[in-house]
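This report refers to the structure that appears directly beneath it.
A single protein chain has been omitted; all remaining protein chains appear in their positions.
So, subunit A:
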Amino acid sequence: MAYPMQLGFQDAASPIMEELLHFHDHTLMIVFLISSLVLYIISLMLTTKLTHTSTMDAQEVETVWTILPAIILIMIALPSLRILYMMDEINNPSLTVKTMGHQWYWSYEYTDYEDLSFDSYMIPTSELKPGELRLLEVDNRVVLPMEMTIRMLISSEDVLHSWAVPSLGLKTDAIPGRLNQTTLMSTRPGLFYGQCSEICGSNHSFMPIVLELVPLKYFEKWSASML
């Protein structure tokens, strides 16, 4: 989850999120370079003693500042497309979990082998145990096996919602009448928090998502106990 005074993204828990972190570093560096160049030029413009400010011929600089941004944009687009295609690679998931958005909670269905389904409501602030995170904890966490590719099928029973878990680089809209798919693969165990990311009514801020990634043995024990 987020921690105090955090400036950047949460630490990646999946390879795709790592790629996204590096891409963000690359793009942000380009943005900083351009912004500081522009700021410097503005400061030059404001402090010049020169007085001739009407239009002059400037073919060379105009060529440069047309070609150079095109090159910069290509340098941003190519890594971006690479990651986009990487997300759509065929990866043969071992497990499929369905999640339905409701106003205002998520419900999860593990129907590969048996029929396991449950609702996941946020724990109200007054019922939190000491040390728990306000507006982020839920009564039933989504337990999943770590280091395994999992297919998530996301939809909604009423209005638009969005199932998002930032540390895994996931955000997929839950659209009524439509089934959206995303794949999940965590490289480490732990609790990963997310929040509904599409405005859905009064309690939109109060329907979080908590993934509990555990070794396969614990997952099997948990799913048996939940039936």
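Everything that follows uses one rule, which is that contacts are C-beta pairs under 8 Å (C-beta built on N, C-alpha and C of every residue); 3 or more make two chains touch, one makes a residue touch a chain; residues count from 1.
Here is the rule we go by: contacts and distances are computed from a predicted model.
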item: Hidden subunit of the complex - UniProt protein name among "Auxin-responsive protein", "NADH dehydrogenase [ubiquinone] 1 beta subcomplex subunit 10", "Centromere protein L" or "Cytochrome c oxidase subunit 4"; value: "Cytochrome c oxidase subunit 4"
item: Contact partner of the left-out chain, one of A:I72, A:M148 or A:L191; value: A:L191
item: Touch with the omitted chain, as defined above, among A:R134, A:R178 or A:K221; value: A:R134
item: Touch criterion as defined above, residue of A:T51, A:T66, A:S202 or A:S225 at the omitted chain; value: A:T51
item: Footprint left on subunit A by the chain that the document does not show; value: 1, 3-4, 6, 10-12, 51-54, 125, 128, 130-134, 167, 188, 190-191
